[in-house]
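All protein chains but one are shown in place.
Moving on to chain A:
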Amino acid sequence: MTTQPRATYIETTMVSLAGYSLSDLRSDQSRELADAVRQVLGQVSRPRANLGGSGPPGRAD
């Protein structure tokens, strides 16, 4: 019998709202969701733009 290795996972920093309805989302007062809001607000305060080009380098990332 061949056994498959167990899959391993990374627990990410983002909450999963799979299965959450908008009603759930509005009424949720959990710390986890509050932390997620703070995390995302931190991200949007430092927007990341990637610039590329086939011409000379200088602005591309």
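As a convention for this text, contacts are C-beta pairs under 8 Å (C-beta built on N, C-alpha and C of every residue); 3 or more make two chains touch, one makes a residue touch a chain; residues count from 1.
One rule holds for everything that comes next: contacts and distances are computed from a predicted model.
One chain of the complex is hidden; its UniProt record names it "HEXXH motif domain-containing protein", one of "Glucosyl-3-phosphoglycerate synthase", "Peptide ABC transporter substrate-binding protein", "N-acetyl-D-glucosamine ABC transport system" or "HEXXH motif domain-containing protein".
Mapped onto chain A, the interface with the missing chain covers residues 7-18, 20-33, 36-37, 39-41, 43-61.
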